[in-house]
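Every protein chain but one is kept in place in this view of the complex.
As written, the chain order gives the labels A, B and C, with residue 1 at the start of each chain.
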Amino acid sequence: MTPPVVVFSDVERTPRDPLLIVAIIAVALVFIRALAFTPIEALQGPAQKILYVHASSAFIALYIAFVLMAITSILYLWLKDEKLDRVASSAAEVGLVFTTVVLLTGPLWGKTIWGAWWTWDARLTSTLFLWFIIVGYGLLRGAVEDRGRRARYSAVLGILAALLVPFIHLSVYMFRTLHPMPILLKPSSPSMPPEMQITFFSAFGAFLLLFAALLRVRYRVATLRDRLADLEQERA
Amino acid sequence: MTPDNGGYATAAYFIASVVYLGYIVSLRVRERNLRRRIAQLSSQARAESHTPAGA
Amino acid sequence: MVHADRLVRVFAGRRAVDDVSFTLQARDCLALFGPNGAGKTTLLRLLAGLLAPGEGTVLINGVELKSGAAARTQVGLVSHASMLYGSLTARENVEFSARLHGVPEPAAAALRALTLMRVADRADTPVRTLSRGLQQRVSIARAIVHGPRLLLCDEPYTGLDESGAAALTSALLERREAGAALVLVTHNLAEGLELATQAAIMRRGRFVRHEARALLDASAYQSQYREMAAVDG
Partner (left out) sequence: MDDAIANTPPGVLAAAWLVARKDLAIEFRTRTAFLSALVFALLGVTIFYFAWDSTAVSAVDLAPGVLWVIFTFAGLLGLQRSFGSELADRAIDGLLGAPVARESIYVGKALANLVFVVGILVVTLPAVVLFYNLPISSALLALAGIALLAAIGLVAVGTLFSAMAVNTRMAELLLPMLSLPFFVPIVMGAAQSSARLMAGRPVAEALPWLRILVAFDIVFVTACTLAFPFTLDE
């Protein structure tokens, strides 16, 4: 009997990822459009363009990535399907990257319009703590050996985190309103001229595409990691 | 009077690009390493299972 | 009265318990043998309700174990770990367990169990300061204090001296007289076969042999088991 000469080519080669490439190109085009072909806001100056990266990343991180993480966490505890855990952990990690961008670009914008890198307003603070929690989520996953236990623990944390964020938001909001701060120049949001609107919505679309692409790659990595763990288990 | 703060915008776009690209690279590297390791292990497993006993 | 049906438990792709079924009547004792990693401990934990089976069911007096409280109160477990609190005394440990199981007179029951295991004289010593063998006796007292109808013992003789082993044997016999079924995991075949009414050998999660004790010749069984163990290396 001759051993089959099948090479596991599907495993060995990292596949091209058209979605990822399209997403990268889309984000790059949006960046070019935002920086070179979108009018400068008269009051805030060029720094207002940070909005296109900052706001769309923030929206996707908060309302898509973390909501997805919370929902898949609940579903995992209910259905105990490993796929749900993979989606939850992927959404958390990709969401963390988006949140990191939000937290890094925010101060640059804030410095120009508020005159301060950081202010402890409700939104900033809850984003910061969300970032901390998701870092903790990652550390927790890294610290648990058993796969089922890891999935259950992180699902529990994911659900509790979703419950916590509104509390932080509310309490920081009250903290601010009860302690009036020196008046800052607030970024008013008068209706944007259409050219800016187009840039804003295309940025949102591009980042959404990027999120989907990254989530897919990260999900693949999670699947591969489990497969490797299975193989190592078999050989042990 | 439009303020001259173009540097901040450039910096923000630059930082965002670095973070996103860095993450993409890290994902791809992780994926490649995992695939290599899996291929290596499963080829070893196949080699072992096709070695006749006593050979 | 104890009925295990097609139990399966998978750990990370490995079938630790794989399609195990058996039935025990009152006063039955199943002696369970097998090499390390055969799945004996996992099987006991399934029977104790500490692990949920991936497939299959355990019925105790017609009540499914998974359904919780009513069934769990009928099971007692002696495992490798003592399951005791080091800074509490022997009496406190056993009494705590009695209360958790809702034994009507916990203090009296605890004392009786400790007396049966011949450690009543050390009842008020913190468990941490007891020797390994005495801790094992307290651990057994903890497992029998609520009068379980199914007593699961994972190598209960390990660490016991002669007096302890005698106490354990008489405790097991007493449980049996009361109508309980026993599952006894051990490496020592002679020891296991002495009490058994059924014997089973487990390998890779499965029962590879399972027969009535009355049909077995102890010495033949022993040499067959040794051969089997030698193949496993």
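The definition used in the following text is that a residue touches a chain if its C-beta (ideal position, glycine included) is under 8 Å from a C-beta of that chain, and two chains touch if they have at least 3 such contacts.
Since this is a predicted model, take the numbers as computed values, not measurements.
Considering the entire complex, the omitted chain makes contact with A, C.
Per the touch definition above, the residue from C:L32, C:A90 or C:I144 contacting the chain not shown is C:I144.
In the complete complex, the residue from A:A28, A:V67 or A:M174 that touches the missing chain is A:M174.
Touching residues on subunit C toward the chain that is not drawn are 48-52, 68-75, 77, 79, 81-88, 92, 96-97, 99-104, 109, 112-113, 116, 126, 142, 144-149, 174-175, 178-179.
Those residues of subunit A that touch the chain absent from the view are 77, 129, 132-133, 135-136, 139-140, 143-146, 148-149, 152-153, 155-157, 159-161, 163-164, 167-168, 170-172, 174-175, 178.
Everything that follows uses one rule, which is that only the chains that are shown with their structure count from here on.
The mean-CA centres of subunit A and subunit C are about 50 angstrom from one another, to the nearest whole unit. Averaged C-alpha coordinates put the centre of subunit B at 50 Å from the centre of subunit C.
In subunit A, 234 are the positions where the chain touches two or more neighbouring chains simultaneously.
For subunit C, residues touching at least two other chains: there are none.
Residues 12-14 of subunit C touch subunit A in their complex. Those residues of subunit B that touch subunit A in the shared complex are 2-6, 8-13, 15-17, 19-20, 23-24, 27-28, 30-32, 34-39, 41-46, 50.
By the touch criterion given at the top, residues 146-148, 229-230, 233-234 of subunit A touch subunit C in their complex.
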